[in-house]
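Down below is the structure, laid out as structure tokens.
Excluded from the complex is one protein chain; the other protein chains are retained at their positions.
Our next item is subunit A:
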Amino acid sequence: MIGTIVRRLLSMLPVMGVVAVCVFLLLHLAPGDPAAIIAGENVSPENIARIRAQLGLDQPVWRQFLVWVGSLLTGDLGQSMFWGDSVTSLIGQRAEPTISLAFTTVMVAVFLAIGLGVLAAACAGTLVDRLVMGFAVMGFSVPVFVVGYLLIFVFAINLKWLPVQGYTPISEGVAPWLRNLVLPSIALGMAYVALIARITRTTMLDVLAEDYMRTAKAKGVAMRPMLFRHALKNAAVPIATVVGNGVALLIGGVVITETVFNIPGVGRLVVDAIARRDYPIIQGVIMVFSGVYVLVNLLVDLSYTFLDPRIRD
């Protein structure tokens, strides 16, 4: 088991290497000059050239890449071109809101989605099934920012139940922390719920048609244990896979959600950095997000062993 984990962790390295190359090339081949942005308007070309030299942007691209990767390997994500602070500490300062948002979203979304998917499968072909699946199609098709502004309009502005925007750290109390997270979590989780609910329904329908479900029924097992004890356990592996893959959806959504709800998290950090062409921040955040994604999917892979005894042996 430990051998497997170590092997899988090592296999992350080439993946992260490819990510590093892609991110770097994408940014450096895209138009826009950070030096010009930092210098501001009405500056002489000499000044810009000086700033470029300071930032190392006058070096050939391959050398810039090697310098960046070299420090990456020592755990250093570099310095922000705009703030001068280290990227690691900037991400660290902004981590709490993003982790909070991701945590509440995943927790609520996974339980809600599995519940809805099981319900739809149990009521396959009925109105309940069609309503749930209709919601799923909608949840997947409507963009995060539309859902976000709609939620703000209804629940914050009209009903005044919840705050419009912003973030309260958990250190100031769990209740205010949660109040600020409700709407963004719903907006962010919508597509994720839709995705997981759909795969849950499909997999459950397959499992419910299996011979062993008939055996369970012939034994006198009631509906609820049939669904959750006998069927859902068999559907767990595909569902876990989608829960893991769907994290990509959340990462994309976090950036938009934090902007819509004015949450000072890592997503906002990277949006601001993109506007300023602050390469080290953009690269650093993307490396962290990719690392999280790969790590989550590694955990999902390892979870198969616990979910299905046939994979264990």
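Here are a few things to note about the model shown:
We take it that contacts are C-beta pairs under 8 Å (C-beta built on N, C-alpha and C of every residue); 3 or more make two chains touch, one makes a residue touch a chain; residues count from 1.
Definition applied: contacts and distances are computed from a predicted model.
Per the UniProt record, the absent chain's protein name among "Acyl-CoA synthetase (AMP-forming)/AMP-acid ligase II", "TIGR03915 family putative DNA repair protein", "Indolepyruvate oxidoreductase subunit beta" or "ABC transporter ATP-binding protein" is "ABC transporter ATP-binding protein". Screening A:Val15, A:Ala49, A:Val142 or A:Ala216 against the full complex identifies A:Ala216 as the residue touching the chain left out.
Interface residues of subunit A facing the missing partner chain: 125, 210-212, 214-222, 229-230, 233-234, 236, 307-310, 313.
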